[in-house]
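All protein chains of the complex are present and in place, except for one that has been dropped.
Up next is subunit A:
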Amino acid sequence: MTEKTVLNATHRALGARMVDFGGWDMPINYGSQIEEHHAVRRDAGMFDVSHMTVVDLHGARTREFLRRLLANNIDKLKVHGKALYSCMLNERGGVIDDLIVYYLGEEFFRLVVNAATRAKDLAWIERQAQAFDVQVKERPDFAMIAVQGPQARAKVLGLLHDVDRPRIEKLGKFVAAAAQGPHGMPLFVARTGYTGEDGFEIMLPAEHAVALWEALLAAGVKPAGLGARDTLRLEAGMNLYGQDMDEDVSPWEANLGWTVSLDEGRDFIGRAVLEQQKAAGVARVMIGVVLDEKGVLRHGQKVLTANGDGEILSGSFAPTLDKAIAFARVPAGDTGALRVDIRGREVAVRQVKYPFVRDGKPCDGI
């Protein structure tokens, strides 16, 4: 049973190649994934991300609940509309999912979680919420369109109601606000994304999604598929759940330590294990690698190091760099020169600091 977003027929009319993605029939590209990638780096592209799961949390003790549920500290959110990226951990310190949480009121927070993990996330959140009397409400009535690229904000702003435009133009990074779109449609506009470019992620009632998509198309925003979304986020150094971390990987092993807040006295789920791991040191670390010769790094390939074997996590050809890049999980410590087994051939790869691409340009040393 495959689910469809409200934009499904629109994608097909645009000639999209559709694939199954976590149970959803989604566009992988509309012709050329590489051209779509470049459109986002150089101008503006849009993605249908309506398959992602929006969950609203209501209740007087919602903030207290999120202090317990999330590894990042919800108390960093002090301003209405502000967003926070966090992991949701199990008792073993493994990552159940990564998510964004928005502060919409002292008794109202909104989560956006991954599509492929929807069922287990909802079950976990509902179970943990009971003790706090927090109401967990999925919002399948929302569609979501991500508009990304150096020209993305300008193109969205041009479609907003005059009274909202100056306020949305001033919206800071990782902040969201309500605004009116074409024909007065109500939008929830967040200055967030998954491409390494500036832009907005826009949530709106599903019945208006086709009209917004058409208006963006008319404004010159290029439709981009999930294929381009994957290469864009990898170049930008962003993790993908299921490939770069899962329930058997802790944030320390997935380069997500920056999202863990070991603030005094906050008893979040998984904390005890994370503290033990931090004190003892973890056995595996996540690094960035570049392949300077021809070939493509892929998920699951073996990485050979002086310290033992590792594996390629997310790996792909990187259109902005014209070569292959990857995340790899390798044994901690001095790994020496790194090689990757590509179909029985051992090729040298170079360890680099990532992101690989920032603001449309390759980073130094890549």
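Note that in this section a contact is a pair of C-beta atoms (placed from the backbone, for glycine too) under 8 Å apart; a residue touches a chain by one contact, two chains touch by 3 or more; residues count from 1.
The rule is short, and it goes like this: contacts and distances are computed from a predicted model.
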(message) Tell me the UniProt protein name of the chain this structure doesn't show, selecting from "Peptidoglycan-associated lipoprotein", "Oxidoreductase molybdopterin-binding domain-containing protein", "Glycine cleavage system H protein" or "ABC transporter permease".
(response) "Glycine cleavage system H protein"
(request) Just name the one of A:T117, A:T231 or A:S250 that touches the chain not displayed here. (result) A:T231
(message) Out of A:G59, A:P205 or A:G295, which residue would touch the omitted chain in the full complex?
(response) A:G295
(message) Looking at the full complex, which residue from A:T5, A:Q148, A:S316 or A:T335 touches the chain that isn't shown here?
(response) A:S316
(request) Just the residue numbers, please: which parts of subunit A touch the chain that's not shown? (result) 17, 28-29, 32-34, 227, 231, 294-296, 298, 316-317, 319, 343
